[in-house]
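Of the protein chains in this complex, all but one are displayed in their positions.
For subunit A:
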Amino acid sequence: MLRVRDVSVSFGGFRALNAVSLEAPPASITGIIGPNGSGKSTLLNVVAGVYVPDSGAVTLNGHPLAYGRPEQVAAAGVGRTFQVPRLAHKLTVFQNMMAGARDQAGEGVFNLFLRPGAVARCEKEIASRAEAMLKRLGLAHKANDYAGSLSGGQQKLLTMGMLLMADPAVLLLDEPAAGVNPVLIEQQAALLHELKAEGRIVLLIEHNMEMIANVCDRVFVLDAGELIASGTPAQIRADERVVRSYLGMPA
């Protein structure tokens, strides 16, 4: 269970998040929606350990996550993507995928020279996993292309794959569908359902309401740093405040 309790964040005098609380249970997809500037990405950055909240707490299965240390949060099993996908553009797709795996024997300098056998074995195992992951994402034919040459949608899929190589308990996805063609959006939605079936906690920031409605079990709505509503996608669509602040009046 991922718990965010009474989290507040200010930038100078600006209150980006005001006492926001939410819960995301395992094997679920939780959507976070709201207008631009409502604090969605700030919330994601707090959970991911980029921002230090002024008050409040974030816990995963009862253990607090480190603030201000993204690498520790990532190592604790929280993977996150970015609106603009972050990849090593001048490494191949395959190399990027390999780098996603955790605890690699070959990342220790002494191992490189003293235990080459262990390094090679570990590398082989990771390579076969990376291969399987590329097939799963439909990127196998791109394995030897530079990651920078992929389309935006493919890059987003690749970053998800890189995170999955580390088998994270939590996935924080920042607008995976933005700027992605409809075919890939469907593929993403299918992938999200798989991740849910694997028991992962998925937190999804998205403006694409169709995707939210298709995949989310529960949706939280932010407006001006405040949580204004939560419920199933259907309940959210019927909520008057949400319609007024975000979804807009039907014509």
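By definition in this document, a contact is a pair of C-beta atoms (placed from the backbone, for glycine too) under 8 Å apart; a residue touches a chain by one contact, two chains touch by 3 or more; residues count from 1.
Simple rule for what comes next: contacts and distances are computed from a predicted model.
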(request) Report the protein name recorded by UniProt for the chain absent from the figure; options are "Sulfur carrier protein ThiS", "Formate C-acetyltransferase", "Branched-chain amino acid ABC transporter permease" or "Nitrogen regulatory protein P-II". (result) "Branched-chain amino acid ABC transporter permease"
(request) Write down which of A:Ala19, A:Ala57 or A:Ala99 is the residue touching the left-out chain. (result) A:Ala99
(message) Looking at the full complex, which residue from A:Ala19, A:Ala57 or A:Ala140 touches the chain that isn't shown here?
(response) A:Ala140
(message) Please output the residues of subunit A touching the missing chain, sorted low to high.
(response) 48, 70-71, 74-75, 79-80, 82, 86-92, 94-96, 98-100, 102, 104-109, 112-113, 119, 122-123, 126-127, 131, 134-135, 140, 143-144, 146, 162-163, 166
